[in-house]
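The complex appears here without one of its protein chains, the remainder shown in place.
Showing subunit A:
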(Lines give C-alpha, C1' and ligand atoms only; values in the text may rest on other atoms or scores of the structure.)
Protein backbone atom coordinates (compact mmCIF):
# COMPACT_ATOMS: atom_id res chain seq x y z
CA UNK A 1 0.00 0.00 0.00
CA UNK A 2 1.19 3.49 -0.67
CA UNK A 3 2.32 5.67 2.16
CA UNK A 4 2.72 9.42 1.79
CA UNK A 5 5.53 11.21 3.54
CA UNK A 6 6.98 14.61 4.25
CA UNK A 7 10.70 14.29 4.81
CA UNK A 8 11.70 17.35 6.79
CA UNK A 9 14.98 18.93 7.78
CA UNK A 10 15.50 22.56 8.80
CA UNK A 11 13.57 24.48 6.19
CA UNK A 12 13.33 21.79 3.57
CA UNK A 13 10.33 19.52 3.08
CA UNK A 14 10.23 16.76 0.50
CA UNK A 15 6.83 15.41 -0.45
CA UNK A 16 7.12 11.88 -1.70
CA UNK A 17 5.35 8.58 -1.58
CA UNK A 18 6.57 5.05 -1.20
CA UNK A 19 5.24 1.61 -0.41
CA UNK A 20 4.79 0.21 3.07
CA UNK A 21 7.31 -2.39 1.95
CA UNK A 22 9.93 0.21 0.98
CA UNK A 23 12.89 0.05 3.31
CA UNK A 24 14.40 2.99 5.16
CA UNK A 25 17.54 2.55 3.05
CA UNK A 26 15.57 2.91 -0.18
CA UNK A 27 14.00 6.07 1.16
CA UNK A 28 17.49 7.42 1.83
CA UNK A 29 18.34 6.70 -1.81
CA UNK A 30 15.38 8.81 -2.86
CA UNK A 31 16.64 11.63 -0.65
CA UNK A 32 20.08 11.12 -2.19
CA UNK A 33 18.62 11.68 -5.62
CA UNK A 34 17.11 14.97 -4.52
CA UNK A 35 19.56 16.43 -2.03
CA UNK A 36 22.73 14.72 -3.25
CA UNK A 37 23.83 13.29 0.10
CA UNK A 38 24.65 9.60 0.29
CA UNK A 39 22.60 7.31 2.52
CA UNK A 40 25.58 6.95 4.88
CA UNK A 41 25.37 10.66 5.50
CA UNK A 42 21.69 10.60 6.38
CA UNK A 43 19.68 9.70 9.41
CA UNK A 44 15.92 9.36 9.23
CA UNK A 45 13.68 9.73 12.26
CA UNK A 46 10.07 9.06 13.08
CA UNK A 47 9.31 11.61 15.82
CA UNK A 48 12.55 11.23 17.77
CA UNK A 49 13.10 7.59 17.00
CA UNK A 50 16.05 6.80 14.71
CA UNK A 51 15.01 4.46 11.89
CA UNK A 52 17.15 1.51 10.85
CA UNK A 53 18.07 1.02 7.20
CA UNK A 54 16.83 -2.53 7.05
CA UNK A 55 13.37 -1.85 8.41
CA UNK A 56 10.46 -1.25 6.09
CA UNK A 57 8.29 1.83 6.37
CA UNK A 58 5.43 -0.38 7.51
CA UNK A 59 7.63 -1.77 10.31
CA UNK A 60 8.38 1.74 11.45
CA UNK A 61 4.73 2.58 11.80
CA UNK A 62 4.05 4.26 8.46
CA UNK A 63 0.92 2.72 7.12
CA UNK A 64 -1.70 3.55 4.60
CA UNK A 65 -3.84 4.85 7.47
CA UNK A 66 -1.28 7.09 9.15
CA UNK A 67 0.30 8.42 5.99
CA UNK A 68 -2.38 9.59 3.61
CA UNK A 69 -1.94 11.98 0.69
CA UNK A 70 -3.89 14.78 2.33
CA UNK A 71 -2.19 14.24 5.67
CA UNK A 72 1.27 12.82 5.04
CA UNK A 73 3.41 11.46 7.86
CA UNK A 74 6.51 13.39 8.85
CA UNK A 75 9.98 11.84 8.67
CA UNK A 76 12.83 13.80 10.23
CA UNK A 77 16.16 14.02 8.39
CA UNK A 78 19.60 14.83 9.77
CA UNK A 79 22.85 14.96 7.84
CA UNK A 80 26.29 13.84 8.92
CA UNK A 81 28.50 16.70 10.04
CA UNK A 82 31.85 14.89 9.99
CA UNK A 83 33.24 11.41 10.44
CA UNK A 84 32.08 11.25 14.01
CA UNK A 85 28.90 13.18 14.26
CA UNK A 86 25.51 13.85 12.87
CA UNK A 87 23.77 17.15 13.25
CA UNK A 88 20.91 17.43 15.71
CA UNK A 89 17.52 16.68 14.31
CA UNK A 90 15.95 20.07 13.75
CA UNK A 91 12.90 20.97 11.77
CA UNK A 92 11.72 24.52 11.28
CA UNK A 93 8.08 24.95 12.10
CA UNK A 94 5.82 26.34 9.45
CA UNK A 95 4.60 29.89 9.72
CA UNK A 96 1.75 30.41 12.12
CA UNK A 97 -1.52 31.30 10.44
CA UNK A 98 -2.93 34.74 11.04
CA UNK A 99 -5.59 35.40 13.62
CA UNK A 100 -9.04 34.50 12.30
CA UNK A 101 -11.16 37.51 11.50
CA UNK A 102 -14.15 37.71 13.84
CA UNK A 103 -16.68 36.81 11.21
CA UNK A 104 -15.02 33.48 10.65
CA UNK A 105 -14.78 32.46 14.26
CA UNK A 106 -17.31 29.86 15.38
CA UNK A 107 -20.37 31.64 16.65
CA UNK A 108 -22.05 30.49 19.82
CA UNK A 109 -24.92 32.88 19.58
CA UNK A 110 -26.53 31.62 16.38
CA UNK A 111 -26.45 32.65 12.80
CA UNK A 112 -26.82 36.42 12.79
CA UNK A 113 -23.21 36.97 11.80
CA UNK A 114 -23.48 34.39 9.04
CA UNK A 115 -26.51 36.03 7.58
CA UNK A 116 -24.71 39.31 7.35
CA UNK A 117 -21.79 37.70 5.58
CA UNK A 118 -24.07 36.10 3.00
CA UNK A 119 -25.69 39.42 2.11
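We take it that a contact is a pair of C-beta atoms (placed from the backbone, for glycine too) under 8 Å apart; a residue touches a chain by one contact, two chains touch by 3 or more; residues count from 1.
Simple rule for what comes next: contacts and distances are computed from a predicted model.
Between "AP-2 complex subunit alpha", "Potassium channel domain-containing protein", "Elongin-C" or "ER membrane protein complex subunit 2", choose the name on the UniProt record of the chain that's been left out.
"Elongin-C"
Hey, which of A:34, A:50 or A:81 is the one touching the hidden chain?
Here the residue in touch with the unshown chain is A:34.
Tell me, which residues in subunit A touch the chain that this view leaves out?
Against the missing chain, subunit A presents residues 2, 4, 6, 11-17, 26, 29-30, 33-34, 68-72, 92, 94-98, 100-101, 104.
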